[in-house]
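A protein chain is absent from this complex, but the other protein chains hold their places.
Now for chain A:
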Amino acid sequence: MTSVPVTQSSAAAAASETDGPFLQVEDLMVTFPTEDGPVTAVQGLSYSVEKGKTLGIVGESGSGKSVSSMAVMGLHDAKSAKISGSIRVGGTEVVGLSESRMRGLRGNSMAMIFQDALAALHPFYKIGAQLEEAYLVHHSSASKRDARRKAIEMLDRVGIPQPDRRVDDFPHQFSGGMRQRAMIAMGLINDPSLLIADEPTTALDVTVQAQILDLLQDLQREFNSAVIIITHDLGVIAEMADDVLVMYAGRCVEFGTTKEILTTPEMPYTWGLLSSVPDVSSSTDARLIPIPGNPPSLLRPPSGCSFHPRCVHSTKVPGDLCTTQLPELLPASSGTAHLKRCHLADPVAVYQTEVLPEIAPELLEETR
């Protein structure tokens, strides 16, 4: 993770040309003041994504994965969210950036696609009009006809049949998969260098999910954009991501390449996520192993490691370290850029002897 020099505006253009990561988030903290006190939805979050690479962010609802991405896009209401730390998009610091300059980036050099495209597209405007609007807002010199041509071209590119006719349809006249395709077309219409996909396949059935993921991968290769894919589906991660960031209670608890996270995870929460994935090849009697307990309240987060109330392995840590002290995000024992936030002294051994036999005994055979 190389750091990009930041001297704001003048360096912005030059910095985007450098080879550094396109998106660099450092020590991000997002807090929402509420009547019951401040809720810290994200804290101490750092990551970076290079062009052409895909970062997967996993975690359960309320873990801060969407909140952190919305902070990158500047979609939080300044009145209701306090954001600190640093977010650099193509060399431009966006934390504290004026709304008008932020608007120039949004939808232009970075775009976001949302889950449930039926709700995320405006029900009263034609698909074409919504795409044209996204194009025209960043191409003020373009004519309405250019925008329409571009909209049809994008719909064609994302695999909508007869795009020159479907461009005049309303969102409700599209199927679920087509709506998500249109949403992707809208996100990519200005060739963004960063695309954030927030659970892009959640509302879709499985065959359509696969098509959408394939499409995203194709488009990424074509546009060479940096992609963040937010999901709670490890299957999506396995297919799409180069790196994986596991979030729990607003913090990064494990980071590594997809291979490292899926084969040698070192944090009990990640083990829990892996254990709760159904396996097609296992017998139909096999039970899924859920993570016990509920996600923690962000209003009154647990002391020490946020995961300790639900962690079955905390007894292996000497003393009351887990309940009193927040573990640092430190290099893991395997892998190069692999980081984990856990007090366990020898997580690899625990994983091999206790977790793996439960979830994938056949893998255990191979590794021996």
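Note that in this section a contact is a pair of C-beta atoms (placed from the backbone, for glycine too) under 8 Å apart; a residue touches a chain by one contact, two chains touch by 3 or more; residues count from 1.
Here is the rule we use: contacts and distances are computed from a predicted model.
With the options "Peptide ABC transporter permease", "NADH-quinone oxidoreductase subunit H", "Succinate dehydrogenase" or "Nitrite/sulfite reductase" in hand, the undepicted chain maps to the protein name "Peptide ABC transporter permease" (source: UniProt). Shown as candidates are A:E60, A:D116, A:D164 or A:D242; the residue that touches the absent chain is A:D116. Considering A:E133, A:E153 or A:D242, the position touching the chain not shown turns out to be A:E133 (whole complex). Panel shows chain A; residues 73, 75, 99, 103-108, 111-112, 114, 116, 119-124, 133-134, 137-138, 170, 172, 183, 186 of it touch the chain omitted from the view.
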